[in-house]
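One structure follows; several queries about it will come next.
Just one protein chain is left out here, and the rest sit where they should.
Letters are used for the chains, namely A, B and C, taken in the order the chains are written, and counting of residues starts over at 1 for each.
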Amino acid sequence: MATFKDFRNDVAPNWCPGCGDFAVLAAMQRALANLGYEPEQVAVLSGIGCSGRISGYIHAYGFHGVHGRVLPLAQGLKMANRDLVVIAAGGDGDGYAIGLNHTIHAIRRNIDITYLVMDNQIYGLTKGQTSPRSAVGFQTKSTPKGSIEAPIAPLQMALAAGATFVAQGFSSDINQLVNIIEEGIRHPGFAMINIFSPCVTFNKINTYDWFKQNVVPTDTIEGYDRHDRNKAMQTLMETDGMLTGIIYQDQETPSYQDRIPGFRKEPLVKQPLKLEREAFVELLEEFA
Amino acid sequence: MATFKDFRNDVAPNWCPGCGDFAVLAAMQRALANLGYEPEQVAVLSGIGCSGRISGYIHAYGFHGVHGRVLPLAQGLKMANRDLVVIAAGGDGDGYAIGLNHTIHAIRRNIDITYLVMDNQIYGLTKGQTSPRSAVGFQTKSTPKGSIEAPIAPLQMALAAGATFVAQGFSSDINQLVNIIEEGIRHPGFAMINIFSPCVTFNKINTYDWFKQNVVPTDTIEGYDRHDRNKAMQTLMETDGMLTGIIYQDQETPSYQDRIPGFRKEPLVKQPLKLEREAFVELLEEFA
Amino acid sequence: MVDQLSWKVGGQQGEGIEKPGDLFATALNRLGYYLYGYRHFSSRIKGGHTNNKIRVSTRPMRSLPDDLDILVAFDQETIDVNVRELKKGGVVIADLKFNPALPEDVDVRLVSVPFTEIAKGLGSTLMKNMVAVGATIGIMDLPIEPFQEVVTELWGRKGQTVVEKNMAALEEGKKAALDIVGGPLPEFKLAPADGKKRLFMIGNEALALGAIAAGVRFMSAYPITPSSEIMEYLIKTLPKFGGTVIQTEDELAAIVMAIGANYGGARAFTASAGPGLSLMTEAIGLAGMTETPVVIVDTQRGGPSTGLPTKQEQSDLNAMVYSTHGEIPKIVIAPSTVEECFYDMAEAFNLAEEYQCPVIVLTDLALSLGKQTVEPLDYDRVEIRRGKYLGDETLPERPKEELFKRYEFTLDGISPRTIPGQKYGIHHVTGVEHSETGRPSETATNRKKMMDKRLQKLKGFRIKTPIHVHAPHDRPDILFVGINSTEGVIREAMERLEKEGLKINHIHIRQLYPFPADDVRPYLEASEHVFVVEQNATGQLAQHMILNVGYREKIHRILKYDGNPFLPKEIEHEARALIKAKELI
Partner (left out) sequence: MVDQLSWKVGGQQGEGIEKPGDLFATALNRLGYYLYGYRHFSSRIKGGHTNNKIRVSTRPMRSLPDDLDILVAFDQETIDVNVRELKKGGVVIADLKFNPALPEDVDVRLVSVPFTEIAKGLGSTLMKNMVAVGATIGIMDLPIEPFQEVVTELWGRKGQTVVEKNMAALEEGKKAALDIVGGPLPEFKLAPADGKKRLFMIGNEALALGAIAAGVRFMSAYPITPSSEIMEYLIKTLPKFGGTVIQTEDELAAIVMAIGANYGGARAFTASAGPGLSLMTEAIGLAGMTETPVVIVDTQRGGPSTGLPTKQEQSDLNAMVYSTHGEIPKIVIAPSTVEECFYDMAEAFNLAEEYQCPVIVLTDLALSLGKQTVEPLDYDRVEIRRGKYLGDETLPERPKEELFKRYEFTLDGISPRTIPGQKYGIHHVTGVEHSETGRPSETATNRKKMMDKRLQKLKGFRIKTPIHVHAPHDRPDILFVGINSTEGVIREAMERLEKEGLKINHIHIRQLYPFPADDVRPYLEASEHVFVVEQNATGQLAQHMILNVGYREKIHRILKYDGNPFLPKEIEHEARALIKAKELI
């Protein structure tokens, strides 16, 4: 059985030392190993950004796509081969700016993939512009006088879009993160996981320390029930989105693949391409 | 002073008889007249769809753009000329499928425009495919066995995105609709207005009657307070999004234009294009 | 008795005008006639004039005729709009209800039949369509049985009474018309057809069938005219084969999902029209750069922007060849008949896998939506070729450290390919410039080699029939060149001009990119003049010929861009005008 080391490759990540993304990579590798997967069963797809490099740092199938389109890519892959573990990953710019439309539609569609957003409240790779997650007043290269747009609340939005799995992790709490990712992969539907992954180079506000002081793990909330959507929404609003852990899970709703009329359990990609002659002839009858 | 007739033109709408969009057009015309605007002060911009034709049916400036991009168009216009009344309009496909990213970002940006979504839970113009607003199980041309994606909850999503004005109307309740649009135009920020506007041709489920039986006007809820964001969210969830009226308004947060550092009250378009020679020379000094 | 005639039915949009046309054509198709149809419609749901023009012939005819024999009118507008298209001696069969009137100066006959009244008498005005077809049957002296057969199929699900009522409508329509006219009109009596079984379908259906035949079980798309039928057919049909269609949130998602599915090893595609294709521009580059197979259908319509969404045009040639920043390998093929829609589509998936690049199948509205008689589609002509895809059987074991070289440098530039799930095929893919194992690489030498590798793939690329050739002459006066749906109309114009003693060849471009210059050159060379016939305003196909082959001075353009398909006479006249104006011959 593969260990987390089997998910490592020999590429040295080009992230800055201390970047939160290292922990996300490690947690993903651990979660996969814990779940007993082999590298070839796994595909990690990613967007463009510092975070987007992650697909190249794991020993597994990896696809580093274009900015903001990782989710359609991942959904297409899962449709082709439902036996694969498909993990989509990217930054907060990737998933909440240019790619937000796909994020929300992937949530409502509920195809069984796991989505990791490395949320550093900034654009790392393009050297420090504001992101949709930047707080009002946050000063960046593109908002020298401070951001004036309301930050996006991705998890509340996810709930509003009918998400069946909503979680939030933090790069400093690797055990929690491993657990979240494991559960996300196990969840038979779309798993929306936002991860506070500090950018040590451009974000001097939302630092490790800042997060440590501000996150509210669900297990510090008495009687928190991750199956109550309304409660989850309310708690997110009350904690201003700083809630971490598995925030909501709906285990009843089947995944998209399981709801498609006539869709087989056997992956599409394993089915023969050649159509039977009889089937072909039958199709033509409609046009006779 | 202009009356609502002054906002009429001589084009016969090519909507099907009975289409909910007629009422939206009429309500918009009335609201504008009630507010005392002249046609030339108003620009109605729209997307592509049956609904998108609305910008051609009002006597005012009108721009019928491309599918899903009406909000960037409207925001750009308002930035150029903040004195104009800018109304953006389109269908549920336009605003919640292809254009959803812009919808959410326009909400968080909070530029002072009024957005009318003619929500008929279907794609009208392309002849009856599912829309992101179609209910699970809803049968359309593109979902003959019924839709299997969770419908989008646009107003909950708007609240999660930090909306400052959230309302919902219904083509049958024209007085309420006129009032909502008036308030939306008056609101100094982005006004998100979803309107149940039945498609009599392709949607045989969400009909006028169906809506009449299912909508929950805010004024039927005792003590409903439109200034309480959490309450609004909760009520929307409880009513499964069928709440109508002005659901939420934040009158404190200034509009985007009012928050931009150095942005003048005088519309950009009225400012001289020619830069003063001194200012130019000064700019060059940085590069000496 | 005539070998061919044309029939048109018109009325208000949203009133079921498609039905009578379909019934008429399907029945005639079963009798062995060749049908060719074109629907005129607008971008609105209800109201506005719509019509369906159908050409019937005893031999294959792939164009609209210049004029019209019979017009079936459900309203006065239909008469007003179309009456001048009628031949001298043509007939208007109109619903008595609206008091049809003809202009004074036309030499056509009006037959007013109480469509609505008869239908009402039978229980529902909806059946006025059937009455109208019945009237046609009477006037053309057609056997009623095939019509009855189709009616049974159409309404069978609704029960015997409905079928019988519709049958009655047919009968009564026939009778009423014959009563008025006094008997069938011999000038509309068709010569008997060969009675052979052929198919009757639109190009979009053939494209969808081609995809299924090629093994496609997944499509991702966003609705748009005139491509939606492809997706709609597959939505209906793929579940039978364990597959499905996702209606995505937009075209960006549609193409990227298709890329994802192809990356996963499935055969998947998307289809759209101009606005959608424009939105796919970035992702097409991704497929090119990552060498991921993907097939994209562009059903051209009137541009630019939203343009004329329900009208015929061929104005995306340049965009399909050149769009996306940077330089990628890409294939653009252009079927010219409904049959080719089927075969080309099936072949597109082979090309995509063999060359590991995006393949665009370009059609136009007339081809995608025009319903035509189609020769039986040949199951045995559909091959499945997967190029250098390595199944598990052919994939050697390798140690973990040694990543599979997905972008291995090879002589032909094409690298072996594995898909996720394969034990010894693990590799990385990136849209950033990369090494043989798919890792980002910026070194100058690797970069150059990788660019060369990708572009090398299509050096000398040629599909089996990159051009259709109809070249009876060694040294013709004129070479006609066209693309997509205009093959039939060009041929028809050409035949007329040949009758006047002009020597004319015709080639039709089927492989637009890479442009088959070597195939085209001899015909250009041999011909005195070249008339490029296309449905756009700037002569895009002519540009490709000049760029890739040359002979600028020989090349003249016959263009049409008013939203309607070319008629034979238009090409004929324009060709004559050109000859005269330029004193060519």
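Rule of thumb we're sticking to: a contact is a pair of C-beta atoms (placed from the backbone, for glycine too) under 8 Å apart; a residue touches a chain by one contact, two chains touch by 3 or more.
Everything numeric in this text was worked out from a predicted model, so none of it was measured.
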item: Sole residue of C:V2, C:I144, C:A537 or C:L578 that reaches the chain not shown, by the stated touch rule; value: C:A537
item: Listed residues A:A31, A:L45, A:A97 or A:L268, member touching the removed chain; value: A:A97
item: Residue of A:L35, A:L125, A:I174 or A:L284 in touch with the missing chain, whole complex considered; value: A:L125
item: Options C:T125, C:N318 or C:Q422, residue touching the unrepresented chain; value: C:N318
item: Listed residues C:D105, C:D380, C:E393 or C:E442, member touching the removed chain; value: C:E442
item: Missing-chain contacts mapped onto chain A; value: 14-17, 48, 50, 64, 66-68, 97-98, 100, 123-127, 129-130, 132, 141-145, 201-202
item: Chain C residues that touch the omitted chain in the full complex; value: 42-43, 273-275, 277-279, 281-282, 285-286, 288-290, 298, 300, 302-311, 313, 315-316, 318-319, 321-328, 430-433, 440, 442, 444-445, 447-448, 451-452, 455, 536-538, 543, 546-547, 550, 552, 561-564
item: Residues of chain B (touch criterion as defined above) contacting the omitted chain; value: 6, 9-11, 38-43, 45, 48, 53, 55-56, 59-66, 69, 71-81, 83-84, 101-102, 105, 109, 260-264, 266-269, 271-275, 277, 279-281, 283-284, 287-288
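Methods note: only the chains that are shown with their structure count from here on.
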item: Distance from the mean Cα position of chain B to that of chain A, given in whole angstrom; value: 30
item: Averaged-CA centre spacing for the pair chain C and chain A, given as whole angstrom; value: 41
item: Mean-CA-position distance for chain C and chain B (Å); value: 38
item: Chain B: positions in contact with at least two other chains; value: 97-98, 100, 132, 145
item: Touching two or more other chains - residues of chain C; value: 239, 249-250
